[in-house]
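One chain of protein is taken out of this complex; the other chains stay put.
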Amino acid sequence: MSFDVERIRKDFPVLSRELPGGRTLVYLDSGNSSQKPTPVIETMREHLAMHYSNVGRAMHVLGSESTEAYEAARDKIAAFVGAPSRDEVVFTKNASEALNLLAYSLGNRSNTDPRFTLGEGDEIVISEMEHHSNIVPWQMLAQRTGATLKWFGVTDDGRLDLSGDVITDRTKIVSVTHQSNVLGTVNPVAEIVRLARQAGALVALDASQSVPHHPVDVAALGADFVAFTGHKMVGPSGIGVLWGRQELLEAMPPFLGGGEMIEAVWMDRSTYAPVPHKFEAGTPPIVEAIGLGAAVDYLTGVGMEAIEAHERDLTAYAMRALQEISGLKVIGPTDLGDRGGTISFTLEGIHPHDVGQILDDQFGIAVRVGHHCARPLHLRFGIPATTRASFYLYNTTGEIDALVRGLHQVQKVFA
Amino acid sequence: MSFDVERIRKDFPVLSRELPGGRTLVYLDSGNSSQKPTPVIETMREHLAMHYSNVGRAMHVLGSESTEAYEAARDKIAAFVGAPSRDEVVFTKNASEALNLLAYSLGNRSNTDPRFTLGEGDEIVISEMEHHSNIVPWQMLAQRTGATLKWFGVTDDGRLDLSGDVITDRTKIVSVTHQSNVLGTVNPVAEIVRLARQAGALVALDASQSVPHHPVDVAALGADFVAFTGHKMVGPSGIGVLWGRQELLEAMPPFLGGGEMIEAVWMDRSTYAPVPHKFEAGTPPIVEAIGLGAAVDYLTGVGMEAIEAHERDLTAYAMRALQEISGLKVIGPTDLGDRGGTISFTLEGIHPHDVGQILDDQFGIAVRVGHHCARPLHLRFGIPATTRASFYLYNTTGEIDALVRGLHQVQKVFA
Amino acid sequence: MITDSMYQELILEHYKRPQGRGLREPYEAEVHHVNPTCGDEITLRVHLEGDKVADVSYEGQGCSISQAAASVLHELTKGSTVTESLSVVDEFTRLMQGRGQVEPDEDVLGDAVAFAGVAKFPARVKCALLSWMAYKDAVVRSSAV
Partner (left out) sequence: MITDSMYQELILEHYKRPQGRGLREPYEAEVHHVNPTCGDEITLRVHLEGDKVADVSYEGQGCSISQAAASVLHELTKGSTVTESLSVVDEFTRLMQGRGQVEPDEDVLGDAVAFAGVAKFPARVKCALLSWMAYKDAVVRSSAV
């Protein structure tokens, strides 16, 4: 498959933007949020301008056009991640809501399904490399229920440390990231699923950083739940996805209550709609779901294998180039097996905030600096912050060269 | 102020759309969701195409442009509803999430503020005219905590029945709608606040149907919380607002956990960001908030007083015209005091589903039929469903004439 | 009236002149189904003779779609075999749940293809399916007797 990055770049209007001061934009912050191609932007504009209405409930032309487009987006996303059924795709506002939905489904006093009860003595397992969105919901759950939060550590070279008996018979759920948003590490899902199954625990994957960058097949992964987010996969803000096995989604209590998620309501009780609607209270992010549908069409058009290969090339190129900079230290695996296109590093004697700001100020290079919503991971490595370059389908080796030049200049400024 | 409805209609692209079969669109379903003017659509498109990035965390040109635009939208919305502080405006995905956020903040075992504790013996008060989104979250809260759910009834002419001792010393919160999405009734907020204050209860208003249609000043209303939703006020889908008094928001436990809502995270505990960010976990609906900012700019440009007056005229016109149709019965107040531009009715011997579908099929008239997410209210009136026409700034008396003609034709078809 | 319309003449026809309406004896099973979202109701009886559907009788109330669907159901099932009738139910269900994307099999569905337009309106799909689900339920029960 021929991958024409220059042609792809033309699909993303912002990439040809000139920043104030005549800088060209070098966008190396897709791990934070990706840019949007014209088909996504235009699909949303067209829907808002000509076909918009509320979904599900409306019985007129616009209502049916919106509903069809919204539900067609669900089909597309189900197909994109290999969901056995479209009804397993729940739309949320982002990955964080998806993970919170799941966390709130455990230990809810009004639900008695043993898989979702949780209290003192029960254990929740996460890892030290999680994004805050896969830490805080579980901390809050532990606080509400008295359950115990445990976690896998991280090795010096940025791999999950599965040794030790973190998972026990008391573990009710294991929730870990598929790909680290800091280290780039891709975790061994099969092994985690095996350990969890032995203990009879549920398994959730935070796939926010994997679904945008690799072909992902949720059925093949073997987990029970997979969360991801639209804005990191060339889709709009305001839309995320929780995939879950149908029988589990059916056994879970509802999370948000309101219009659309009900079957019948009396003042004193309600019955709920079948999944996925049971979890979609109120008017959903209609145009955002439709935009995400256009996004997966776009990604599929380019080809997820091709995108993965392109990013692998960029990562190899960047890893070589960056490691030649004196005082630069990569945090995370430097070998290219089981890692994605996210490289976090420190530059000796220079605070990442300063690195990022000079790169932006002088070169228009957008990287992310700080703890990237993974403060415990940074504590683990004894550093307050890193600089992170993350790549996507539209990035080029030329942009990596620009980054390297920029870093040399940063070192000059602070010499 | 001169109100030029024809000029306004030009701002809404869909209103000049020709539906399949050569029908012109007559959109009388704004109570369900409103249409979008060009400035909102273009603001979103422009942001997605040229300025998009994640907010808060990013420290580069795009990050600062997105953050500025997102936070400026908060300022606009705060000003639009008279919030004493911008920090009292919490962005959610819709009104339903706003109401659920509030419901989940009560009875959370990890929070000890007495205003938000809830358990057996405590009471929650709602009303019989609520939208499911202001019923189900409270039912679920009652189920989780053992608290008791009580409600105000509705009089035969569609007013809140405040008689009887529904609110007692055990009432912790009173949550009622500002304007009914079925009856059009505008409720006496001052009186409700007075009753609740006597009992020491919190007061929440579901303002989903009032903020789009009337000048609303949350400070003047006197409630503690006000929820509303972007898509009903010419804004995008995927964005809603919870306004709350700052000291209450500060006393509440967080709802969704994750990135952006934290101050610092360790593996075993976290501290949280100041409000409003404490309640905005993960990447927010960035472009949607910005679109909502453009929406309130648009509404302010037209003038909320002018919009209110225009809708009052339309309602008076429609009330006269509809009541002349034999067999048509309005459910809700027929006098024009304290009511908005939403008229629900039954047509003798014809099911509302059939009414709505013929209006759409033959005339391109979009109304809503069913229970409008207010099934208990329909049970109260002993009817399974109504047909609802709801008006907004872009509607005309000509469209009401079309509705009347359409209803006559419906009667002919089913004669 | 546009062609893709939900209100095919045929549906109105069945609504105004329902076929086989009324509850009749004998029957092996009677079921009562309600659509809680819109209040539509149906009471439906099935009378089997061996493998044959000898009668489907019903009483109900609701919108024209739900009432016409019962009438069409009566027409299509009465006189056919149980197996045949269930495959019609399956095809009808597939059409209704296809969100307007499914090409109906006219040979199997007969008059029921008139409901194709309904499939685009999720809120109406349940109206159309009410009597058909009731029928399926009744067949299961009568076979169990």
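Going by the order they are written in, the chains are A, B and C; count residues from 1 in each one.
We take it that contacts are C-beta pairs under 8 Å (C-beta built on N, C-alpha and C of every residue); 3 or more make two chains touch, one makes a residue touch a chain.
These figures come from a predicted structure and were not determined experimentally.
S.K.: Touch partners of the unshown chain, restricted to the chains that are shown, please.
M.R.: Over the full assembly, the chain not pictured touches A, B.
S.K.: Looking beyond the chains shown, say which of A:Ser110, A:Thr148, A:Gln246 or A:Gln357 touches the absent one.
M.R.: If we include the chain that is not displayed, A:Gln357 is the one touching it.
S.K.: Write down which of B:Pro13, B:Pro37 or B:Gly56 is the residue touching the left-out chain.
M.R.: In the complete complex, the chain left out is touched by residue B:Gly56.
S.K.: If I consider the whole complex, including the chain that's not displayed, which of B:Ser2, B:Ser163 or B:Thr271 touches that chain?
M.R.: Answering carefully, the residue with contact to the hidden chain is B:Thr271.
S.K.: Give me the subunit B residues in contact with the hidden chain, please.
M.R.: Residues of subunit B in touch with the missing chain: 56-59, 63-64, 67-68, 71-72, 263-264, 271.
S.K.: In the complete complex, the non-displayed chain touches which residues of subunit A?
M.R.: Touching the chain left out of view, subunit A contributes residues 20-21, 23, 351-354, 357-358, 361-362, 370-371, 375, 384-385, 413-414.
Convention: only the chains that are shown with their structure count from here on.
S.K.: Tell me which chain's centre, taken as the mean of its C-alpha atoms, is farthest from subunit C.
M.R.: Comparing chain centres, A lies farthest from subunit C.
S.K.: Between subunit A and subunit C, what is the gap in Å from one C-alpha centre to the other?
M.R.: Measuring from centre to centre gives 45 Å for this pair.
S.K.: Counting only Cα atoms for the centres, state how far subunit A is from subunit B in Å.
M.R.: Taking the mean C-alpha position of each chain, the two centres sit 30 Å apart.
S.K.: Centre to centre, by mean C-alpha position, how many angstrom separate subunit B and subunit C?
M.R.: Taking the mean C-alpha position of each chain, the two centres sit 38 Å apart.
S.K.: At which residue positions does subunit C touch at least two other chains?
M.R.: Answer for subunit C, listing residues that touch two or more other chains: 37, 123-124.
S.K.: Enumerate the residues of subunit B that touch no fewer than two other chains.
M.R.: Only 20, 353, 357, 370, 375 qualify.
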